[in-house]
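For this depiction, one protein chain was excluded, whereas all remaining protein chains were kept in their positions.
Our next item is chain A:
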Amino acid sequence: MAAPLVLVVLVAVTVRAALYRSSLAAFIAERVEVASPLNAWKRVVEGLALLDLGVSPYSGAIFHETPLIIYLFHFLIEYAELVFMITDVLTAVALYLAIQDFNKVVFKKQKLLIELDKYAPDVAELIQTPMEMHYIPLKVALFYLLNPYTVMSCVAKSTCAINNSVIAFFILATIKGSAFLSAVFLALATYQSLYPLTLFAPALLYLLQRQFIPIKLKSKSFWLYTMQYASLYLCSLVVIICLSFFLLSSWDFIPSVYGFILSVPDLTPNIGLFWYFFAEMFEHFSLFFVCVFQINVFFYTIPLAIKLKEHPVFFMFVQLAIISIFKSYPTVGDIALYMAFLPVWSHLYRFLRNIFILSCVLIFCSFLFPVLWHLWIYAGSANSNFYYAITLTFNIGQILLISDYFYAFLRREYYLTHGLHLTRQDGTEAMLVLK
């Protein structure tokens, strides 16, 4: 399996290198869908230039990266393109290894449940076989590396690639079962962009499952393990934040990075829902709606944890998607990360209801974004409502895609336990509804 992966990596690197040398690189770097105020490369360069001038990069409102990025790029600024290409490759390789391990876990669990007779007798066609699961890790790596969103993100040198890489390593560490590494990478991911905090729940559930600790609120071993994991996570977070303090000897980065993410002062258009909402908000309600929108990202965690406690990796996928859609400054790089997981659920294809329409919506909106931006900003023949409409449609497309996959997943689980051919009491074929 290594050879096809190497081939994919080579193709991806070639595509990126070719784009770096072409004239499209400057065009892509300026696109607001790819570069947001949080992760644009221009702002990283600006922050380093401010540091050279003797001014703290956090004294202005341009630079919102963590001190870790300053530290990293202080040394690597000349090799920036190489750094981003390597980051993408590392992410793909991490996802490949993670999904390979995950497949083994899925297969083992499936075997156990078949032996325990938990499945209905006629679900043979729903069971995943090693044959069809063989190529999934490669497909995941392919989906991530050759996704146009990822390629654009890499060519624009958006630091979203670094965030994705950290999350990918976190997923790898979790699936391999190492609680310490998982906590460290999760702390790093939270330190970088705050929202991966919600991935604590699926990681905990997965590790508990792997340790065969039952998830019951009364169980002592559950609380013990949770406390251990939480303390590992919090300690790594504190250590990383204190190291950042010592880099520039000030706590200025906390309001500049986390205050910025949470209070959304910069209304630069992006593919998310926040910018126009707060541009048109009545001043009186601004704080209220900021709080509502931020809570919206975090509050799906507990209900999802209750519903999906047996399937923590799917939970992680849904949580990643929710973060990508509702975070304050989303970019296409964030979307590329959760889309890389879609091949893992390819066995759900038969239960997806609207996949054709949704993929058309997503593809058309991706093409319309630059067109309507040009019409608004350069041609002057459209106004901001056009771009906003595409934002709305794109986000509805993403939301319906995720809920479609969720529906398909739950439906397959129902069929596995109740049988594929359902009959009503009188013997005729039955329909399945959500009630």
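By definition in this document, contacts are C-beta pairs under 8 Å (C-beta built on N, C-alpha and C of every residue); 3 or more make two chains touch, one makes a residue touch a chain; residues count from 1.
In this section, contacts and distances are computed from a predicted model.
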| item | value |
| --- | --- |
| Name per UniProt, for the chain absent here [options: "AP-2 complex subunit alpha", "PIGT transamidase", "Transcription initiation factor IIA subunit 2" or "Large ribosomal subunit protein bL17m"] | "PIGT transamidase" |
| Full-complex contact with the absent chain, from A:I86, A:V123, A:I261 or A:M281 | A:M281 |
| Identified contact with the non-displayed chain, of A:V6, A:L24, A:V55 or A:L287 | A:V55 |
| For chain A, the residues touching the chain missing from this view | 30, 32, 42, 45-46, 48-50, 53, 55, 59-62, 265-269, 273, 275-283, 293, 296, 300, 303-304, 306-307, 322, 325-326, 376-378, 380, 383-385, 388, 392, 395-396, 399-400, 403, 406-407, 410-411, 414, 422, 424-425, 430-435 |
